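A single protein chain has been omitted; all remaining protein chains appear in their positions.
Showing chain A:
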Amino acid sequence: MSKKKITIAITGLNNTDNPGPGVPFIRAIRESDRFDATVIGLAYENLEPGIYMNGITDKTYLIPYPSSGSEQLLARIEQIHRKNPIDVLIPNFDAELFTFIKNESWLRERGIKTFLPEMESFMERSKDNLSSFGKKYDFKVPKSLPLTGAHQVDQLFEELDFPVFVKGKFYDAYKAWDKHEVNTLFHKISAKWGLPVMVQEFVEGTEVNVIALGDGKGNTIGAVPMRKTYITDKGKAWGGITIDDEKMLSLTYDIIRKTKWRGGMELEMIRTRDNEYYIIEINPRLPAWLYLAVAAGQNLPEAMVRLALDEKLEPFHAFKSGKMFIRYSYDLIGDISLFESITVKGEL
């Protein structure tokens, strides 16, 4: 089979201790039998490791944060598109998805395809809406309350017991054992991610996740459950293993069917000792550990690009359990001229 030539632009090249999914996404696309891809990296920061890694991007451009205004971001995308026409754009950050979903038709008019969640599904699964999401679709979720001011802390604990998780709108989650800690975390998190800050009931159990891809019509194209075996102090999986947990899979299929989810998804759950499953987060994109699913037999990035290109494809029905990953750190050596290029010209 001859490979289809395609240009894919991808964000999330931050392979740091809080990694984005960009680099593993590219790795999966590079291994595809269907695509001969030219990969355009889109970086927000000039020290994102994916910019400098060999064999990852063919070209990388700096782009402005969506917070500086969607006009600026779109103008930059258009400028890049004129130099290197983009077929498919894969945004990988929760914080940028709103802008890209909102401007999906703008991108389409310029020939740039995406495969993103519908705005409604994207909003209703957000952390501050998780309780209503659980009620609407009948899934167990921990009690979560929004905190919009430090003065509400006392009031909050009429309904919640300690410990709790204090979470940012997009990222960051910390366990807190008393009101003083909640107060400190509220200021720390709100300064970084804005309001509201979420306070979530702590559910004891094992942290398990599912990576999945929905076709937007209620069908699950692929899903692989994973158990974290090593968690960093930022709560990120530094090691994990695929598990054959039918209940996790059926929950995932159910969520995708009920929400008609379109695009990548990561379901974060807690499995209690009584084998009950609580959904603690629904991330609206493929996670940074996505390469584990590829190794287990489901190349979900390839499938997502095919869906973006309106290709018909059969869902995956199997994966290998017992596949594990362990992240590692490694010092890349580069010359200052590389940094100069990305900093001064905004491209490398």
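Note that in this section a residue touches a chain if its C-beta (ideal position, glycine included) is under 8 Å from a C-beta of that chain, and two chains touch if they have at least 3 such contacts; residues count from 1.
Basically, contacts and distances are computed from a predicted model.
Between the names "Sarcosine oxidase subunit gamma", "Hydrolase", "Coenzyme PQQ synthesis protein D (PqqD)" or "Inner membrane amino-acid ABC transporter permease protein YecS", the one given in UniProt for the chain missing from this structure view is "Coenzyme PQQ synthesis protein D (PqqD)". Set against the missing chain, the residues A:Leu116, A:Ala176 or A:Ile243 yield one that touches it, A:Ile243. Only one of A:Arg34, A:Arg227 or A:Arg306 touches the chain withheld from this view, namely A:Arg227. Along chain A, the points of touch with the absent chain fall at residues 206, 208, 226-227, 229, 241-246, 271, 321-322.
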